[in-house]
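All protein chains but one are shown in place.
Lettered A and B in written order, each chain numbered from 1.
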Amino acid sequence: MTEVFRDRLLGVVLMAVAIAWLAASRFTIPEGYSGSFFGPRAFPNALGFLLLLLSVILVAQTFSKKTVDDDEEEELECKPTFQQELWATLVTFGFLISYFVALPIFGFVLTTTLLIGIFLFFVLRKRSIPLIICMPLGFSIGLWLLMGKLLGVHLPTGMFSWSF
Amino acid sequence: MKSTLKMAMATALLGSAIGLASPALADFPEKPVEMTILFGGSAQTVGQILADGMSKALGSPVVAVSRPGGGGAIGYSHVNGTDADGYSIVWNSNSISTVHYQGNIPFDYKAFAPIARIGSEVPVLAVSTKSGWTDLKSMAEAAKAKGQPLKVGVSGLGSFTHLAAAALFDKLGVKVVYIPYGEGRAPAELLAGRVDAAIQWPGQFIPHVQNNTIAMLCSTGMEKIAIEIDVPTCHEAGATDLNVTMWRGLAAPAGTPDDVIAKLQDAAKATVEDEAFANAARNLGFEPGFLPAAEFGELIASDDAVISELMTTLGLKNK
């Protein structure tokens, strides 16, 4: 994927977003009661047009600008490949989504312990027993004590009476 | 100092303890009661002190959990979706009616079983002393003579202060433009002369009235407000029969067993009657006034009808 292609793709996607946004603003936002010309729709409309304009400029620039300054692309010696990056994206969002699903069911302590443990063992392939036991428990119980007990911040408790 | 700090810590622990609370008790409450708070500001502060007091009265924690947003829609929807077992209650107000008629929640006050009214807040009409207006009539006459609409600051369009203002100026027959500010900014806008009048909770005006820069012309309830400054009611001052008061109380999802409601109601009563709670609440501009579940229910229903009518005349109704 070249720089120019990526910018054009981005520009087109943003244009589509802007148009969808403008349509949604036009048809779903009610008029408001203040009697002012600048009602609830004014800002969404202005922003939609602005995004449209900016994305057009972005695409136009890809035709005029020859060189794109890649001064500090990455300072890393070994840049991850696309596959490695994809793997990282999948594990990150996989973890977050499983957590999101499990949290309301099992509550904070159980979800945290289980998911950190699973992640360490299966994803990061850790085999150090102390790490696999201490990190999940330390995190779940530590945070539960710190947030729930000491700071008085409410944490999700789960669906069962025994989960906390 | 150690003892005070310990006490503070103990209150913190009590207020936040989750799970495993007094398993020996066979009946309600077996676990902490969650009190959903809908707004920030003084509503939140009073709600938290109330939760604190009720924890002591119930002997089991009542945890205040903030679920703000959507003019109350978020918190009401959350509580409406929980089991009707008394473990999830809401620190409610007239907003149940305004938010429903605005079309932001599909259910109305009937989705909740009233527990108790805790007290009320009454908006006041305030003007800058520079305006020279000393009472409601002189203001109304001056505004009519000027021929231009009066700029009146309220919290937001469709908010309770807006409704109170609309009811008042409707009675006076004065043309008005409503300027929607956040709650705290009314005194600043009055002092700077950017608005002609403001309808807000009295607490924030007190230091300025004492400093003789702002005057409170009248309060929108039928009864006089209990503050050290003498403010006539709007009814006395010329807007005959005006009666707009915001109550705050507790409610649980409809279908909650009566004995559970009774327990919560008694805990609320004990708290409201506690002198320390009453003083703190008054300092925040909140007038404590306990009403039991049945009477509270009637009040909610009658106010709902009034608000529905007001919002219809204002063109604010979406439902």
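By definition in this document, a contact is a pair of C-beta atoms (placed from the backbone, for glycine too) under 8 Å apart; a residue touches a chain by one contact, two chains touch by 3 or more.
What we mean here is this: contacts and distances are computed from a predicted model.
Comparing "Helix-turn-helix transcriptional regulator", "C4-dicarboxylate ABC transporter permease", "Amidase" or "Regulatory protein YycH domain-containing protein" against the UniProt entry of the hidden chain yields the protein name "C4-dicarboxylate ABC transporter permease".
Which of B:S60, B:S120 or B:S159 touches the hidden chain is settled by the complete complex: it is B:S159.
Interface with the hidden chain, as seen from subunit B, comprises residues 1-2, 4-5, 7-8, 11-12, 15, 40-42, 44-45, 48-49, 51-52, 65-71, 73-74, 77-78, 102-105, 151, 156-159, 177-182, 184-185, 187-189, 191-192, 194-195, 203-204, 206-208, 210-211, 213, 279-280, 283-285, 318.
In the full complex, subunit A touches the hidden chain at residues 6-7, 10, 14, 21, 24-25, 28-30, 32-40, 42-44, 47-48, 50-51, 54-55, 57-58, 61, 67, 69, 76-81, 84-85, 87-89, 91-93, 95-97, 99-100, 103-104, 108, 112, 116, 119-120, 124, 135, 139, 143, 146-147, 151-156.
Please note the rule applied: only the chains that are shown with their structure count from here on.
The touching residues of subunit B, counted against subunit A in their complex, run 12-13, 15-20, 31, 63, 65, 157-158, 177-178, 180, 314-316, 318. Subunit A meets subunit B in the complex at residues 30, 32-35, 148-155, 157, 161, 164.
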